[in-house]
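Have a look at the structure that comes next, please.
Note that this complex is displayed minus one protein chain, with the remaining chains in position.
Showing chain A:
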Amino acid sequence: MGLKDGISPSSEALDAASRWEATEVDLNTVSYNGEKAAENLRDEAAEMYDSAHQLYNDQFEEELVIRPLHSGDIYSSFQFRTRWDTDFFQKGKKVTDYRLFPKSLGQVITKFSVRELHISFTQGFWRTMQWGQPFLSAPPGAELWVWFQDTVPDVDGAWKELTNVLSGIFCASLNFIDSTNTVQPSASFKPLGVGNVTNHKFLRYAVLPREIVCTENLTPWKKLLPCGSKAGLAVLLKSEKLFHSSFHSQAVHIRPVCQDWQCTSTAWELRQTLSVVFDLYTSGQSRREWSLFKMFSRTLTEACPLASSSKIYVDVTDNSQGELFEQSPASPILSQAVVLGDRRTYSVYDLLTPDTFGTPRSLNIQLRWKTSDAAAGLRPLLHGERYVAGYGLQTGEIHTLIYNNHPYRAFPILLLDSVPWYLRLYVHTLAVTSKNRENKPSYIHYQPSKDRLRPHLLEMLIQLPPNSVTEVTVQFERALLKWTEYTPDPNHGFYVGSSVISGLVPSIVAMGTNSTQEGPLFSSFFPCKEESTYFVRVYTEPLLVTLPTPDFSMPYNVICLTCTVVAVGYGSLYNLLTRTFQVEEPSPSLAKRLANVIRRIRGVPLL
């Protein structure tokens, strides 16, 4: 039973993953008053594919989504997509022409036969309970996962080289990825592009939770864009503002996609995303009021000339009648889309139409709130948290809490835990409980660690009962490291990367909370629609664990002490053991000796 259940979710996850792309495309553009017929994305895409037979058909699209959050903060997410119609899978073909696609990455994927590459740098932790689900989630620190092509003979070698090369490209410490923090998840990470290689021998996954993301990582990332940061939306990416925020995450995703609807040939898609959350309180404003200038200290004047599409979306779902905030300049185009299982309404600014910029040729979208009190948002259906329990330096317990906030539906999730070897997990203490009852995982994949070689890998498929908290606990022992193995600042503690929760979550649309919405009765009886579930990946917080740490000023003392002990203890013992004892005449007293000396001088016989 365990095996069957173990396989089914992975294919589901795969489906969902491909749907992930679908939701992005599936924007049903609604025109209001029949005034301006906005382009239907679907039509545009079709057009795009019709002209796909031209020689260089690289495409570049850019977009920015602004979503006001219930907490008063604001979430801005940039997505830049470069598509390159060339077939890397063809053997022996040497690519020399690069147009929009960055050459540095093109060379990397050719050289290392990469099928898919996902890398993210995140500073901060996404607060799911306050902010809801992000469009693309990422763990704090750096995350890298790569699917290699099945022709690669030495995956580990290629992985090692690749991480070093990427480390140079992105100015990050990815070279610290080695066998002790690399795992091969069996089910949690499936390819997101075309092709169905699912043998996890060709997958490598690593997280560096300690990685700090800063401008030095942003600059190389911006250089990958066709327009750099000179034109288009990338003008807004000024580091002094981006790093004055509550959350910052930048990512690069490369995957093969279909060139056309029949999928006769493939193309490479490079998706660069950057998400940032600006905080209401630290921005030093008294009223809740956001604008492009306030967020990025820049306004927009033009789209990237190379872009085939350049849009800004503002989430106005809660503001359908303009009752919550005032938006200026107003945009007549509204678009609806089902994003992460929820039907959202966006107002769209198309930067390719010159009207958008207005007369001073500068676009500064402003959102001004009418009330200052924050509204309570819908609780996200799935979220997780993790902490270390216990005290002292010998043992501890990792608790992972997974919340299913859906009122009546259970759903399965995959939990992936990768724990460094120096926390020795006691797997027999692994316990999964929901609602005070044991919840037996239907699939467990556990790979024990090897000291100094590889980490623990624990993957589990757990069914979450509706409206419940599932608690996964496992005890561990803290290992004593060799003194050269401690990182600098050992008393800071050691990081354990986030655990990954991937699941198919029942959609809010299908939940029927919006039953008050107008709609024909005949269409709303069966709750399940095609987007009845959607794929979500949630990361828990990383852990900081204190290991028993020697006092590093101690070696000097130890050397002194050891030398003393050896000299005094061993020396005298050795002395006692090797000395031969013999009975000796008691030596003459001092007076007698003196007398003898005098006698010797005088030449008289001694006493």
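Note that a residue touches a chain if its C-beta (ideal position, glycine included) is under 8 Å from a C-beta of that chain, and two chains touch if they have at least 3 such contacts; residues count from 1.
Throughout what follows, contacts and distances are computed from a predicted model.
Visitor: There's a gap in the complex where one chain should be. From "Ubiquitin-related modifier 1", "GPI-anchor transamidase component GPAA1", "Ribosomal protein/NADH dehydrogenase domain-containing protein" or "SKP1-like protein", what does UniProt name that chain?
Guide: "GPI-anchor transamidase component GPAA1"
Visitor: Which listed residue (A:157, A:329, A:390 or A:448) would be found touching the missing chain in the intact complex?
Guide: A:390
Visitor: Check each of A:263, A:544 or A:594 against the chain that is not shown and name the one that touches it.
Guide: In the complete complex, the chain left out is touched by residue A:544.
Visitor: Can you tell me which of A:161, A:178, A:260 or A:279 touches the chain that was removed from the display?
Guide: A:279
Visitor: Have a look at A:68, A:102, A:140 or A:384 and name the one touching the chain we're not showing.
Guide: For the chain that is not drawn, the touching residue is A:140.
Visitor: On chain A, where is the contact patch with the chain that was removed from view?
Guide: 72, 123-125, 127, 129-130, 140-141, 209, 243-248, 279-282, 284, 385, 387-393, 397, 399, 489-493, 495, 541-546, 551, 568, 571-572, 575-576, 579
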